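Missing here: one protein chain of the complex. Every other protein chain is in place.
Chain naming follows the written order as A and B, and within any one chain the residues start at number 1.
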Amino acid sequence: MSILRVDGIFAGYGETEILHGVSLHVEPGEAVTMFGPNGSGKSTLMKTIFGLLTPREGSVVFENTDITGMQTDRLIRMGMSYVPQVGNIFPSLTIEENLEMGAFADDTEMPAQVAEMYRMFPDLRRSRRQRAGSLSGGQRQMLAFARALMLKPSLLLLDEPSAGLSPIMAQLIFDRLRVIRGTGVALLIVEHNIRTALAMSDRGYVLADGENRLDGSAAGLLDNPDIGRLYLGGK
Amino acid sequence: MIGQGIGVRARSAALGEWGWAGALALLCVVVFVAAPSKVVNGILLGSMIALGAIGITLIYSILRFAHIAHGDYMTLGAYISFFLLTVVFPAIGIVGTGFGPFTFGYPLLIALPITVVVCCAFALAIDNSVYQRLRERGTGLITIAMVSLGIAIALRGAIQMLWGTGPIRLPRETRSFYHIDFEIALPTGGALPFDIRVPPDNIFLGLTAVVLVGALYLFLNRTRTGKAMRATADNIDLARITGIDTTRIVHWTWAIAAAYAAIAGTLIAVARAQLHPNAGWATLIPMFAAVLLGGIGKPWGALVGGLLIGVSMEVSTEWVSPAYKPAVSFAIMLVVLLVRPRGLFGDRDA
Partner (left out) sequence: MDIIYFLAGFGILAGIYGVFTLGLNVHWGYTGLFNIGVAGFFALGAYTAALLTTAPPSPELFEDFVFGGNLANTLQLGIDLWFFVALACAAIVSGVVALVVGAITLRLRDDYLAISTLGIAESVRLMFLNEKWLANGSRGLSDIPKFLGDFVTPKQYDLLYFAVVIIVLAALYFVIQRAINSPWGRVLRAIREDEEATAAAGKNVFRFKLQAFILGAAVMGIGGALYAHGFRYVDPMVFDPLLATFIVWVMLMVGGSGNNLGALMGAFIVWGIWSGTQFLPPEINNPNLRFFLIGFLLVLVIMLRPNGMIGERRRVSEGGT
C-alpha cells in the first residue's frame, strides 16, 4: 500500500495553471527522486502535496487518507514533513529553539526527540545556543532536516536539499539522507544533483512543463540515454 | 536598493549596532551632565513611548503593516481607566488618591488590569471583523495600514462622542518632586553639581515599564508561544509549514500590543494629569520614530529607541520650545533614515 499517492493534480497560482495532471506514488520506506527543468513545477507539486496550495482537480492520499485541503498541523501530526527549498530555518531563533518549533504540533516527546536529533546531527549540539542565522549553508540544511524530523514523520518531502552547496557539503547532505532513510522514513526528493540523488533512490520521476515525462527505477533512469542527454550532461 | 553612498555604508558597518548604541549612549552621558533632570525624566517618559513602540514593532514583525491606530488604542486605554476611576469605582466605593508617594490612588492598580482586558478584547474584535478578512483576501499591506488609519479616526470620533473633545483632568493629589542633589568632584579640582528633580509618578512609570519589558523578555524567550511568535516573525510561511498555529500567534500579538498600549496610554495620562482625545495620535510620531530607530520588527530595538527618543524630546526643551517635541522626534527619525535606514538593531535587508 502506497504511503503517498498523488492522482491527476491540476494546480497553480491565481489564474495561471502550473501543473496539468501530475501523478506519482511513494511506497513506505522508499526514496524517490523527482527532477526536471527549472520552472517545470516541482516545487509547486511539493507545496500542493503538503496542502499549501489547493489543487483544482486531483487528489493527494497519504496513508489511505485523502489529505487534499487538510490543515497543515494535522498533516504534520499524521506523519508528513516538508523541508522547503529556501527559508527552511528560523534564523533569529537558536538551534535548539528551531528544533522545539519542529515539535510545536505535538511536544509530548520533545526532550527525547531533541536528544535524538543531536545524536543524528552532532554538529548541531555543539552550536545549540547559537542563532541559526549564523550557521553555514550545509549546517542550515542539517538543521532544517532535524527540524522536520522532530515529530518522527513517515514521509519527508525535500525540495533541493543540496542546492547552493559545495560538492563536498552536498555529499555530506546525501550521507545524512541515507542515514535518515535507514531509520525507515520514506523520502520524496526534488534534486538537480540527479546522479547522486538517483544513486540513493529506489525510483525516479521526470517532470516537464507541469506533466509527467518519464518514470522508472533509479537504475533504469540512470541508464536511459534520453535522460543522459537531457539532464546528465551528455555521455 | 538602499544604497546611501559608500561612505555612509562603510561607516555603518564599521560601527555596528552596538557601536551606534554606544555612541548614542555616550551622547546621553554628555547630555546628562548638561541637563540631568531632563535625562532622567526623559528615560522615564520614554519608557511609555517604548511600550507603545514595542506593540507597533510586534504587529509589524508578525502582520507586516504599520499600525497607525496604535496611538488611539492608547487613548482608548486611558479613557477606559478614567471611566473606571471616576464613574464605576466610586459607585462601588473604590476611591482614593495619594497612594504611597504617588498622585493617584490604589484604584488605579485595580483599573489597569480591567482596562487591559477591555482593550485586548477590542483589539481582537477589530482583528476578527476587519484585518483577518483583509488578510484572507490577500489585500496589500499598505491598504491594510490605510484601514488602520480609518480605525484610528473612527475610534477617536467614538471617544469624543462619549467623553467630549476637550481635555479632562484626572483626580489626583499634589506631590512634591523627589529631589536628588549631589556633586561629583572633578580631577581638575572643582566640582560638577547635579540637581535632579523627578516627579514620583514618573518612577512608577519606569518601574511598570521594567516589569512589562521583563515579562515580555520571559514570554518571548522562555515560553512555547513566545518562541513560536519569534519564529513567526522570522518566517510566517515556514511557521505554518512547521505546524505553528499562526492564527493564535496573531491573536497573542494583538493582545500584547493592546495591553501594553492601554497601560502606556493610561500612565501617560497619569503623568500629565490629564486626558485628551488627541494624546495617543500625538504620540504616534515619537513611537514610530522609536520603532525605526531601533530597527523595525525588533522589540528590544523599540525599547532602546523609545528611551532615546524620550530623552531627546525632554532634553531638546533646553534649546527649543517644548511645543516642538513631536517635531524633534520626527527630525531624529529622518536622520536615522538618512544615516542608518535599518535602524540600530535592524536586519541588513530591512
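Quick note on the criterion: a residue touches a chain if its C-beta (ideal position, glycine included) is under 8 Å from a C-beta of that chain, and two chains touch if they have at least 3 such contacts.
Just so it is clear, the model here is predicted, and its values are computed rather than measured.
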* Left-out chain, listing which of the shown chains it touches -> B
* To do: Can you work out which residue in B:21, B:124 or B:153 touches the chain that's missing from view?
  => B:153
* To do: For the chain that got dropped from the picture, name the residues of chain B it touches.
  => 1-4, 64-66, 68, 130, 133-134, 137-143, 145-147, 149-158, 160-161, 165, 281-282, 284-285, 288, 292, 296, 321, 323-324, 326-327, 330-331, 333-334, 337-338, 341, 350
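By our rule, only the chains that are shown with their structure count from here on.
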* Taking each chain's centre as the mean position of its Cα atoms, how many Å separate chain A from chain B? -> 43
* Sort out for me which residues of chain A touch chain B in the complex. => 50, 52, 72-73, 76-77, 82, 84, 87-93, 97-98, 100-102, 104-105, 107, 147, 151
* Contact set on chain B toward chain A in their complex -> 224, 227-228, 230-231, 233-235, 237-245
